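So that we are looking at the same thing, I have put the structure below in structure tokens.
What you see is the complex with one protein chain gone and the rest in place.
In order of appearance the chains are A, B and C, and numbering begins at 1 in each one.
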């Protein structure tokens, strides 16, 4: 019988600060961990997509959890990304993270190859049968093999250790279908959305929380949006959802993921260092413009000063231009999928 | 200056009943019109996708509006689908429907060819400059050229006669972006969602209403979901949204659109006749099964008796099986796009 | 038993010239018909996608065939696009075009709605059973419901009047699968490719010919590529395929279809007039640049003079820039689908 409470609230998928040599910047990662907890996030979610888990080695992924578990010391629960090259290696990671005291692991569906639903089921079933720690399924069809509704339902019925799904599809009816299929038999099973752009409506139709990259940058807003929404204060929550979407769009669509988030994090006073994916000169120039734009958005919220070059008056950022960028990048993303 | 109130509420995209010869069944269409108004829909939306406008001739499309305008006699507003082969023909339809007293027309973005945003803009601008009646943009990227956010924004700024958008993408952040881009300058501009699967959350983030095919079959539920949602009674609205999604999925994914809706309409006592798109024997057998399933769902709501063969006990319909069907058909739909 | 030879060779999907009032320019359409026949195309294919059949009225589509059948007077076979709003109207068009003496009709799969394979089968079966004239299936999954391999196979077995398929998917293995599935039982069944970008390889793996929009603009090249390829003169054909692709890319991806083809046709001395889809000022400026680019490409082939502004030296057109445009537009097209 499950003895732990259902996962809920905002879990932050954190960026890993790097030092000048491109190695994990442990002091800054510790400082960032405290910074997030101090600003009210309910939990931490290292080694997620925002945490660029695929760009680290096996050893580095373990080191990230070690540092954060040590620094957190139980103040908030940790959801540790644990996907490795194959089932055996992934189970080993589950065992290790369990020994570090994490609340649960999150395991992305197999990626690179696009697997069929029975193969996705078999993968998670093998893990669910052998893990010592609770498992959160991670569905991100943009990047990995999709986990469809019948697969979630079967896994929830067959594996007590599988206790939640994090869904980053952003597909609201899909979330309703999952909840309708799973909750009657597994009231302890949690549904977390990874799509900040729809956090409020996802919570209103039944989600328990979110793993939202914005909460790593503006935890104050993401947390407040969560609180107002679960309190049923819809009219106050709505403008925050609009604001969060504006920030989310600016960070996610303005540069190769997660460079927009990295730039914004620097503006909040945490030094993320330079990412491991190389950038050309053109990209760096563009990222400077993105940073100025983000600085204006963050200055609007009082989180930072305006850039020296100033910000556009009034609406500060031309929404038409932002719309054009978002639409263009959405097209690009679709093209790459 | 716009003098009319913003479009709002539930507009029903109605099926056109046909007689044994495959012609418009005028008496049944008149009876259906009354049936819908009696059950509380706020408006009617003939010649929409559910109304299979592409399968009728020019003359027949006009006849549908004539009959329904005559039968309605102003009891509720009519939003008349007015897309024709080209701009000139579409403007003629606008003029004619204006003469019949409709509240507004709805014009789908150009289809077959997939046009660029500037071409979509030019198309609607030409119409907006020449229409005597208010125009609702109709965005349904599944079937027609998408209308992106900057295009909606520009059209809202440049054409006073364009007063609303009906969006059937089901994309919630897209809806937020549109509202954020348009509402500050055009408070009279209305946002209607055509995606029943997300009606409640769409209303909660700012939509004014919906053009929802379910309201042609179970207007009692769609209307009640609308009322509870706008009243802020979220906990009562949520289970209705789940129920509506179950019905919507069963009607939209169980057969070639809109045959599931046609079958359900027959179960409600309106005789839709046989559709114009031919069906093979295998499809007819499958449709009989779909009809039985729908009859069970409708019987659960007290709208009809159970089928003679009875319904599954308890949960009556296996949600896992339904999930499998939905997932399979979503895959098929994506394949066809 | 089929008595006519298998369809083969290059059939030209022609643009319909319009006059200053936007009406069919009959004299220019007659002149264009002669121009094409004089340059060696094997057949004509009016009311295709290039012919913008959806932008004309029922009466206009009939008028196009009347004019071209009259002008051709049997010099080359005509493949008449015959898709109308529904099966009954389409069969009427078949009957009418049969009375005008066309060799066959071509019928696009149902569009707007995306139909399942059984529905696509039922649609063509009904037509195949009732048409007095030979029918060519038209598969263009980019715009209409796809016709999959089993459907083509079943239709070829069940309907003697269905004698060919025109496939614009550009998918070479798909073409091989169709030929493998159909040819053993129906040696009279023809396979035509609508994808100029792969004409040579399509012919080499077994196609009988093509319905290629480039043949309406540079019939000399398309015809020569066909002749060299079927003669097995691969080394001479290859550079022509490269040249045709360059022209095809420049016409199809540089503007909303078929404006690039319309612009190029004007450069060849046929006056296409102004299209029915409105254009904004920005689009017109861009189209002028496209026209200059096309003029340089056509001048390279000796089909026209260079533009007054001259052409780029050496390679004349920057292939990197063209590549960027093509890639960008392909992304756009995918986004719109």
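What we mean here is this: contacts are C-beta pairs under 8 Å (C-beta built on N, C-alpha and C of every residue); 3 or more make two chains touch, one makes a residue touch a chain.
None of these values were measured; they are calculated from a predicted model.
Across the entire complex, the residue among C:74, C:187 or C:232 in touch with the chain not shown is C:232.
Which of A:145, A:214 or A:295 touches the hidden chain is settled by the complete complex: it is A:145. The hidden chain makes contact, of the residues C:173, C:187 or C:302, with C:173.
Taking the complete complex into account, residues 22, 49, 54-58, 85-89, 110-116, 118-119, 121-123, 125-126, 141-146, 256-257, 276-280, 282-283, 332-333, 335-337 of chain A touch the chain not shown. Residues of chain C in contact with the chain left out of this view: 117, 148-150, 153-154, 170, 172-173, 176-177, 180-181, 197-198, 200-201, 204-206, 232, 234, 238, 241-242, 245-246, 249, 319-320, 323-324, 326-327.
Going forward, only the chains that are shown with their structure count from here on.
Centroids of chain B and chain C (each the mean of its C-alpha atoms) stand 34 Å apart.
Shared interface positions of chain B, defined as residues touching 2 or more other chains, are absent.
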